[in-house]
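All protein chains of the complex are present and in place, except for one that has been dropped.
Labels A, B and C are assigned to the chains in the order they are written; within every chain, residues are numbered from 1.
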Amino acid sequence: MRYSGWKVITQGLLGNKGWTPAWREPAPKAEYDAIIIGGGGHGLSTAYYLAKNHGLRNIAVLEKGYLGGGNVGRNTTIVRANYFLKGNQEFYSHSLKLWEGLEAELNYNVMHSQRGLINLFHSDGQRDAFARRGNSMINQGDDAILLDREGVREHLPYLDFEQTRFPIYGGLLHPRGGTARHDAVAWGYARGADRLGVDLIQNCEVTGIDIENGKVVGVQTSRGAIKAKKVGIVVAGRSSQVAAMAGMRLPIESHILQAFVTEGLKPVIHHVISFGMGHFYMSQSDKGGLVFGGDLDFYASYAARGNLPMVEHVMEAGMTLMPMIGRAKVLRSWGGIMDMSPDGSPIIDKTHIDGLYLDCGWNYGGFKAVPASGWCMAHLMATDQSHEVARRFRLDRFRTGHLLDEEGTGSQHNLH
Amino acid sequence: MRLTCPLCGPRDRREFYYYGHEDYLQRPGPDAGPEAWDDHLHLRDNIAGEVRDLWYHETGCAQWLVVTRNTVTHEILSTELVADRKKKGVRA
Amino acid sequence: MPELIAKTALLGKKPVTFAGTTLAEGDAGPVASIALFPGQDKAAAKALKPLAFPAPNSFTESEAARLVWTGRDQAFLIGAEPPALGGIAAVTDQSGGWATLTLTGPMAVEALMRLVPLDLRATFAVGQAARAPLGHMQSILFRTAPDSFTLMVFRSMARTAWHEIEVALRSLAARAALA
């Protein structure tokens, strides 16, 4: 069923009786050409592009819970392409371009809102680091504008410019940066993949990976064994567990990232704001809630919930930067499980097992990567070759020292 | 979250700095080779369950601790001083 | 040649009192870190007499001198020049590196428990000491009398420490006025 405004009106007049399911609920087949483990954003987009770009039709996505139930349904929805290292730049740039066509591509309104993202800086040194970043973005063909303090004030007059602990020197504005409706991204890709014949199988947990003579032949699941010629592990948050089923040990540690949303408010924040000294970022959702977050809780965890010290730190950062939000009330806090890699960049690569592919290590930047991650993972699975824009996301780069460390904090998983 | 520092007693999580898995304790020799070093610094079992990892009592006594805890429930099972582990015969 | 003038961290700021509780800058006099080398416990005990090396989370005192536990095999000798401890302990002068604040009065515990994540009520008895955060700062604190605490913070952060404790006292006084 094709969605449109006209359809909404005609269906409304008919009592909305004619809407059909967004996707089928198929039973798993005995064998697939390709299986994607993980029905999150990345897994669904991988399946979609495998079908769309590479013509595969006999594909299944196996999801142990419900579609989009991982980090794609639990994040602060920021979409940006403001990286400065070769390797990251081209990938996120590609992703942003895919975002810009996503509604048309999927016939689904994911509410991608290019409202502009401002990274604030608080010293001359930070300014130069952001200038390097901004220049990288423009070299890549993306957009960036360096704002001085007055430039920031024009955009964000409500920040505390007078007595905040780390004065605002300026900001790097990324006009094409913004947000999207996170759940809709998962649903849009799910619906798109389903229309291309992909079997989306929910409540199907993978419990083993079958390997014969160094080649993957299928998976064991809570709904029985399923044969497959190719298997992609796309389960960020749980990558280590699933890879362990194939005997692999990954350069990944799992960490909690908390995020917060306030009660609904009339529009008051029109950008995505990132505070360079306080690990704090905020935007306002279309429903009116202030959506914000900070840094990891810092200890390895699979609990998908955090503790008060980081909660308080985030709130304190908000209060020094923009005390205007003080009376907004936090409605809900939640935590996601982050695949933290030793350099803060992801991995999209083959493994030492034939037909087994890995897409993991998204740290806490996975949401914006959803389109390109799927695009490149699909390319890798279909052709056995790394896609041009993901060729530096190698699994062995930590051993060889070809790092992609945007933060510069080194081989400590939680510092990225 | 609360951890018990073997010296200072039960303390709030905010007093501690987290480093990572106790793998960091097993420093390979200078000639151990790239695989051993890769293993030491990067590769992790990353268990959903009981783990042993390293914490620093940063705003307390400045001691490094090995903490045994559960990454799913956040239960803290035991804490010991890194500096004491050789004395106690814990693997070095 | 002019003599250099010694100044305390808060330059002799005047004490303030809210709800009967007084915050004041103290002057610890000489402060030295005594960090025992491995296996030197007995030699140290002898050399430090009459002060006993304190158990964790406590301090010992003799006349004006206090020996406050500050870490593993480490204590700060406050109020007296350190004895000769060559080979027994690393002795490092810390005088002036720490600002000393005293907080005395009925609201002392409640005020501190706005900033220090420790149970400082009766279980934190006179004679106890702790290394603990004071807000976002590191501190050494110890209870010298039922209603009196001494706090040591980095000299450079003394103004922040003072401000935060004063705010806590003001809030408590305002709460008391409401009741």
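Simple rule for what comes next: a residue touches a chain if its C-beta (ideal position, glycine included) is under 8 Å from a C-beta of that chain, and two chains touch if they have at least 3 such contacts.
Following the convention adopted for this analysis, contacts and distances are computed from a predicted model.
Engineer: Which name from "phosphoenolpyruvate--glycerone phosphotransferase", "Sarcosine oxidase subunit alpha family protein", "Multisubunit sodium/proton antiporter MrpD subunit" or "Molybdopterin oxidoreductase" does UniProt give the chain that's left off?
Structural biologist: "Sarcosine oxidase subunit alpha family protein"
Engineer: Going by the stated contact criterion, tell me the shown chains that border the hidden chain.
Structural biologist: A, B, C
Engineer: Tell me which stretches of chain C touch the chain missing from the display.
Structural biologist: Considering the whole complex, chain C reaches the absent chain at 1-8, 33, 35, 37-38, 74, 89-90, 92-98, 110, 113-114, 116-119, 121, 135-137, 154-157, 159-161, 164, 167-168, 170-171, 173-175, 177-178.
Engineer: Of the residues in chain A, which ones touch the absent chain?
Structural biologist: 3-5, 7-9, 11-13, 15-16, 19-23, 25, 65-69, 73, 86, 89-90, 100, 103-104, 107-115, 122-125, 127-136, 138-141, 144-146, 158, 160, 163-167, 181, 183-184, 187-188, 202, 262-268, 278, 284, 286-288, 303-305, 307-308, 311-312, 314-320, 323-334, 342, 397, 399-403, 405, 407-411
Engineer: For the chain that got dropped from the picture, name the residues of chain B it touches.
Structural biologist: Given the touch definition above, chain B has residues 1-3, 10, 12-13, 17, 19, 24-25, 27-32, 34, 37, 41, 56, 58, 62-64, 73-76, 81-84, 86 touching the missing chain.
Note that only the chains that are shown with their structure count from here on.
Engineer: Note the residues in chain A that touch 2 or more other chains, in rising order.
Structural biologist: Expected reply: no residues.
Engineer: Please set out, as single numbers or ranges, the residues of chain B touching at least two other chains.
Structural biologist: Residues 12, 14.
Engineer: Residue numbers of chain B touching chain A in their complex, please.
Structural biologist: Touch list, chain B to chain A: 1, 12-14, 17-21, 34-35, 37-39, 41-48, 51, 53, 55, 71-74.
Engineer: Which of the residues in chain B come into contact with chain C in the complex?
Structural biologist: Interface residues on chain B, with respect to chain C: 7-9, 11-12, 14-15, 58-63, 81, 83.
Engineer: In the complex of these two chains, what residues of chain A are touching chain B?
Structural biologist: Touching chain B: residues 238, 240-241, 244, 249-254, 298-303, 307-309, 342, 398-400, 411-414 of chain A.
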